[in-house]
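This report concerns only the one structure given below.
One protein chain is absent from this view; the other protein chains keep their places.
For subunit A:
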Amino acid sequence: MDRDTALPGFAPADHAADHAAEHGTDHLAANAPASRARRRFLTGATLAGGSLVLGFSLDAAARPAASAPPAEADFAPDAFLRIAPDGTVTMTMPYVEMGQGTYTSIPMLLAEELEVDLARVRVEHAPPDDARYANPLLGFQVTGGSTTIRAAFEPMRRAGASARRMLVGAAAARWGVAPDSCRAEHGAVLHPPSGRRLAYGALLAEAARQPLPDSVALKPASAFRLIGTPARRLDTPAKVNGTALYGIDARPPGLRVAALMQAPAIGGRLRGVDPAPALAMRGVSQVVVLDDCVAVVAAHMGAARKGLAALRPDWDDGPNAGLDSAAIWRDMAAASARGGVKARDDGDVDAALAGAAQRLDAVYQLPFLIHAAMEPLNCTVDVRADACEVWVGTQVLTRARAAAAEASGLPVERVTVHNHLLGGGFGRRLEIDSVALAVRIARQVKGPLKVVWSREEDIRHDMYRPAFHDVVRGGLDADGRVVAWHHRITGSSVIRRWAPPLYRDGLDPEVIDGADRPPYALASVRVEYQNHEPPLPTAFWRGVGPTHNLFVVESFIDELAVLAGRDPLRFRLDQAPDPRARAVLERAAAEAGWGQPLPARAGRGVALGFAFGSWIAMVCEVEVASDGSVRARRVTTAVDCGVVVNPDTVRAQIEGGAIFGLSAALHGQATVRDGRIEQSNFHDAPVLRMNELPRFSTHLLPSEAAPGGVGEPGTAIVAPALANAVRAATGVRTRRLPLDRAALAQA
């Protein structure tokens, strides 16, 4: 397998048949897969091709194994864990790597309890299978929402501990000693009283015959040897020499490539196109015409793009012809005025507002946002008469397979999906629209076809972070304490389309995440949501609910602090009851030099949030030029994300997440005119560049709480910290993102 050599440590585990054949266990491939319904933790152990193969459940709630070894029919051929005679440990990875370090932090959890060196652990991409590889927090095979470490923290450690128990048991039996007198380290079992030692590789056959452990004790945090230490990432070497393979790098034999153009207006149609100008180009072999799209097939993308540029398609702009952003905002405001479904209503908000010493009403507006992962959307497909093969990088493998099956008209069992590294996900690769479209195009083409979106297509046919129109009302008592808090959110529910069972009675848990429980002691609180679906397709975006809601909550609490004439840091500290909240605030403020003097047109802003199970506080220091341009100079962050698995990755995620959020707060928006998205490439959809970088200082607070997510809190918290700093520097409050340079220019 060429990818084995090209990408050390990341052999693809394409499908069960390959996997089983490789290890001489193909008779098992016919057996029923392990069912989640059985909910036993360790699902089986056997010797296959000389390796010890263990299956286990990803669900931490699974019951301990029955004490008897399983019947052979019970055994899952696609085991999660395989120990080879040379001591190499291979795990089938149900989560995907998109830069967040999963392919290192998950093996760390396993290696911690298995007592092997991290360098001995190899990772294989899992094939699509919800029964076996479902994310226990989300119910199917998905990587997203900063859930991976939270979902895997216990099951991966239990898997390692169970395997270790069986290996120790095997060694103890061979030596005729009590298992308690042995211990494991560096991939071997030791018997200290006699000085005997056996490598795991020498114990595999006997370990396979050991009873499956009923339950295993996990190490306390104080005994961690790997967790909490900065580990070398396993995926980095291939990413610095050009050998790492992303979806866009797939090159099955006989491959041709295609460039595509979709109807420029949202929901538009193709009336017709003359293919001749493209077909006249050297290297172009075919023009595929669909009812909403035209694609040019060629030997290389240079020819395909040139051919596409020569076409003059006749587009019907369809139902959204003439649509513009102003109309979308008007519709959202009107929807907001109709009220909302109560997510929470504690105390008497109306009475508290009526009796408040001071009152403030505000409207916040957050724009549609573009994902623009560095790897443009792409998908490689080979549709044959009886099968369909797909090469792609996706966060939702089983959905990608289902989409390919539907678009190809083949049963799902006839579809194979080869997953790859992701050149950024940020929520965009939680969607499978690009897979479906690539299959529709490839159905018209003989042989494998790689469809690559141009950056312009990727941006104009993104599925956007929803825009929001939020109305907030607040009241203070005579002592400047918040006695009333009323927040009404209006905008699209991604959950309603993406995970319908979670959308109940007009509410979804994501769209209110970060708004429903502000971290302050509020005497009365009402939080409402008004579902309003715009004509644009919407999708998750890094930081999801909290990215929108923390901006509103932390901007508005800042407004109330100013109204009360209080220091915004002190105001928060006085009203945040959770000691973890106060700890991150105090640390960030101390490290940032809160209160120290700054030059004119410079300022500091603070924001606090609880997102994805982590507490985060950030102080942003800005300077605002006389032309209104804003530069973030320093970003100081304190994080309590519970037990830290890989501190180096946590810092990278917090700072990278903040840079992602800064790009959006300073520049990010998708706007609509004549039914079309106005932005197209990095000149009119700019993102932060190195010369705009603030100085970062990131502090992880020691904690024994359960691990929280870290991929998204940095993105969610930076916009309010920035906007609050701009207020401190200029006196101008930002209620609409991105920051408005004209409003900030010096009069």
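Throughout what follows, contacts are C-beta pairs under 8 Å (C-beta built on N, C-alpha and C of every residue); 3 or more make two chains touch, one makes a residue touch a chain; residues count from 1.
Heads up, the rule we're going with is that contacts and distances are computed from a predicted model.
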Checklist outcome for this item: Out of "Cysteine desulfurase", "Transketolase", "(2Fe-2S)-binding protein" or "2-oxoacid:ferredoxin oxidoreductase subunit beta", the chain not pictured bears the UniProt name "(2Fe-2S)-binding protein"
Item to check | Selected from A:P179, A:P237, A:P277 or A:G506 as touching the chain missing from the view | outcome: A:P237
Checklist entry - Of the listed residues A:R251, A:R330 or A:R384, which contacts the missing chain in the full complex? => result A:R251
Next on the checklist: Which candidate, A:A221, A:A299, A:L701 or A:V732, sits in contact with the chain we can't see?
Outcome noted: A:A299
Next on the checklist: By the contact criterion defined above, which parts of subunit A meet the unshown chain? Give residue numbers in ascending order.
Outcome noted: 97-101, 230, 232-233, 235-237, 239-246, 248-249, 251, 257, 282-283, 299-303, 305-306, 372-376, 421-426, 452, 454-455, 648-649, 652, 655-660, 663, 681-683, 687-691, 693, 696
